[in-house]
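Only one protein chain is missing; all other protein chains are in place.
As written, the chain order gives the labels A and B, with residue 1 at the start of each chain.
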Amino acid sequence: MSLNIELIKKLTQTYGPSGNEDKVLEIIKAEVKDFCDDITYDALGNMICKKAGKGKKIMVAAHTDEIGLMVTHIEDEGFLRFTTIGGVFVEQTIGRRVIFKNGVQGVIGVEHLEDKKEIKTEKLYIDIGAKNKEEAQKYVNIGDSAAFAGEFIESGDRLISKAFDDRIGCYVAIEVLKNLKTKNEVYFVFTVQEEVGTRGAAAAAYNIHPDFAVAVDVTSTGDTPKAKKMAVSLGKGAAIKVMDRSIIVSPSVREMMIEIAQKHNIPYQLEILEFGGTDAGPIHLTKGGIPAGVISIPTRYVHSVSEMVDKNDVEASIELLKKVLEK
Amino acid sequence: MLLKELTEIMSASGDEKEIREKIKSIVEPYVDNVYVDKMGNLITCKKGKKDKPKIMLAAHMDEVGLMVKSVNEDGTLSFSPVGGVDNRILVSKTVKVGEKKINGVIGAKPIHLQKREEQQRPLDYDSLYIDIGATSKEEALKHVSLGDYIYFDSNFEILGNDYVKAKALDDRIGCNVLIEVLKNEYEYPICVAFTVQEEVGLRGAGVAAYNVEPDFAIVVEGTVAADVSDSVPHLVSTELGKGPAISLMDRTALYDKKVIDKIVKIAEENKVPYQFRRIASGGNDAGKIHLTKGGIKTIAVSVPCRYIHSFNSVAFLEDFNNTVKLVDLIIKNIEKEALI
Partner (left out) sequence: MDYKNLLKKLCESHGVSGHERGIYDLVKEEFAQISDEVTEDKFGNLFFLKKGTKGKYKVMLAAHLDEIGLIVKDIDDKGFIKFTTVGGIDQRTLPSQEVIVHGKKDILGVIGSKPPHLLSLGDMEKAIKIEDMYIDVGMSKKEVEELVKIGDVITIKREFRELLNDYVSGKALDDRAGIAVMAVCLEELNKLYHYHDVYAVATLQEEVGVRGAITSAYNVEPDIAIAIDVTHGKARGLSIEIELGKGPAIGKGPNMHPAVYKGLVEAAKSYNINYQVEPLPGPSGTDAWAIQISKDGVPTGLVSIPLRYMHTSVETANMKDIINSGKLLAYYIANLPEELEGHLCY
C-alpha cells in the first residue's frame, strides 16, 4: 500500500482548532462523499458519514480538531493576549508562529521573567505586527482562534508536522472508508472538540447508538532518550490500546483486535497510556455501555509543532482498522 | 425589590427548597406548566404561537455556603465548604446555622496573641470554626446537627446610586433576569429551568435538559468581574457597566463562534451594550446542557458581578436591565437570524 502523502499534508496543514473545525471537515467531505451513502451533521458539528449495511452497526471516531489559542484581549499597542484551547505546553510556545482563520500570522512573545518557572499563559502574547489596537482589530478580534504553524516534512519512513493528532487518525479513517468491503453498517464520525474534553464524541454515539465503536487517535512512544517507560515505539506497528485515563478497553475487545492483527500478519504493539484520553472514553459509557476499542498511531512529541509518525505504523493502522470493521 | 427578596433567601446546593418555592409562587401566573423534576429543578414552560424551535433558558437557584462537619468538645462547630468558597474571606464574619438559622460567628485568634508569621498565612478550614455560644458539645447538639447548612449572614443594599450589593448574586441575578423574561409573550415555546446544585458540579442542568429536550439553550449566569483597582487589563474577565457578557469559552464548554457572531449583530443592531467574558476559567450549566443526549446548541450570557462566592458581591443595575433586553432579543430573533 502506498500512502497519499499529499492528502496527509493537506489535512495537517489545514486550520482547525477546537470550535473551528469546518475547513478540515470540508476537505474530508470532498474526499469521502463519493464513498458514503449519507453525510449528516449533528447539533455539535460532528460530521457523520454512513456506509449502509445489514450486519453489525459500528462507529469509527477520529477527531478533526487540533489544539490552539483564543484571543481574549487586545492591548492598546496592538499585542494580543490569549487563553489556550486544549493541552498546550505553554513553555514550548515562545517564539513560535501561529495562524488565524483568515491567514494572518503572528509570533508568540513573552514578558521579561526572572525565573523560567514563571512561564504562564498570562505572561505571553501574540504579535501580529500591528502598530496599535485599531490596526490589529482590522485583522483579528476577541474570540478569534489561532492554530500553531508547523510545516510538513517527509524524511524517509518518517513524517513530521503539526496536528498529526488527530489528522493522521482522520487520514486512516478516510483510507479505510474508501476501501472498505463489509456487510456491516459503518458510521465514520469525524468528531469535534476532542482536545477540550472529548466533547463531540459522546453526542455522536448517543445519536448513532452503535453495537461497537473504534476510535482512531495518536499515542505517545517510549523510544526517545530517557523517555518515560512505555512499550510503544515508532515503526513497530499499530498500537492496540489496553488502557488510558478515559477507558480500560475490555479484555475481550482487546483480544479480538490482537487476534485479527495476528491472523493477518499486521505488526502491532500493546499500549498503556498513563495520562490522556480519547473519544473512546465518553463513547463506551454512552447509553448503558458500548463495547469500544482504540487503534493508536504511535507519535513522538505529541502536542508540539513537530509531531513525528512512521509510515509503516500508519499503513498497519489502516490495515488493522479495515480488518476489524470487516469482521 | 425582587432582587432583594431573591438574594436574601438562604438556599445552598442541596438545600434549595426555600428559593424554589419562592420562585414558583412568583412565576406561576405567567406560565402554562410548572413541575419539579427528580433532582429538584424547577421547570416552568410557556407555549408559543409556533411549535418550534423549543428554547430552554437556565439559571441556577443554589448559592455557595458551608456545612457542619463536626461538633467540637467545646461547643464550637467545624465546617466544610459547599461549592467553591475561598477560605480567605471567612474569618471574622457572621453566619446563620441550620434550619432554625441560629446566629454564629467565625472567630479568630486576636491579633495581640498572634506571632508575626501567623498573620501572613490565611486560616485554612482546619483552623476555622463557628461559635454559636454553646459551652459544650452536648449543648451544641441540642441546636445543630451534623450536615446542617450554614449561610453567609448578609443583607441586600443599594450601593451608591446604581449598584447593588448582596450575597448570592451568582446566580439569583440570573434567576431574576429569567423571571422578567417569563413575563413576556413569545412566538416560540420556552422552558425556563431554575436549576439546582450548579455550584457543586453543574448537577441539575443535565437532568433538566434531559427532560426538556430543547433545540437551543441559553444559560444566564452571574459571572466574575475583575475590574477593580490594580487589575491587569488582560486578566479582567468582565467589567461592570459594559453590559451583558457573552461567553466565548470556559472549562466546561466551547461556545459556537457562528452563533456568537450573530448575537453580537443582534446586540449592535438594537443598540444593547455587550462585552465578552474574556477568561477561560470557571464553568456553568451550559457545560452539562450542551452534551445532553445527542447534543444541544447552547450559549451563555452573564451579568458581571464583583466578589462572587463571598458575603458581599456587587453588580450594576443597568447591566441587569441590558441582560434582560439581550436575552429577550435573542429569543425573538432565533429564527430570523438562524441561530440554530
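As a convention for this text, a contact is a pair of C-beta atoms (placed from the backbone, for glycine too) under 8 Å apart; a residue touches a chain by one contact, two chains touch by 3 or more.
Keep in mind that what you see is a predicted model, and the values were worked out from it rather than measured.
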{"item": "Option touching the unshown chain, where B:K17, B:K52 or B:R88 are the choices", "value": "B:K17"}
{"item": "Of A:V140, A:I260, A:I290 or A:L321, the one touching the omitted chain in the full complex", "value": "A:I290"}
{"item": "Touch with the omitted chain, as defined above, among B:V91, B:A108, B:V200 or B:A226", "value": "B:V200"}
{"item": "Touching residues on chain B - with respect to the absent chain", "value": "13-15, 17, 20, 36-40, 66-70, 80-83, 145-147, 197, 200-201, 203, 206-207, 210-211"}
{"item": "Where the unshown chain meets chain A, residue by residue", "value": "222, 228-231, 242-243, 248-251, 254, 270, 272, 274, 284-285, 287-291"}
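One rule holds for everything that comes next: only the chains that are shown with their structure count from here on.
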{"item": "Computed distance of Cα centres, chain B from chain A, in Å", "value": "36"}
{"item": "Residue ranges of chain B touching chain A (in the complex, touch as defined)", "value": "232-236, 248-249, 252-257, 260, 276, 278-280, 290-291, 293-297"}
{"item": "Complex interface listing, chain A residues touching chain B", "value": "18-20, 42-46, 70, 72-73, 75, 81, 83-85, 122, 142-143, 145, 193, 196-197, 199-200, 202-204, 206-207"}
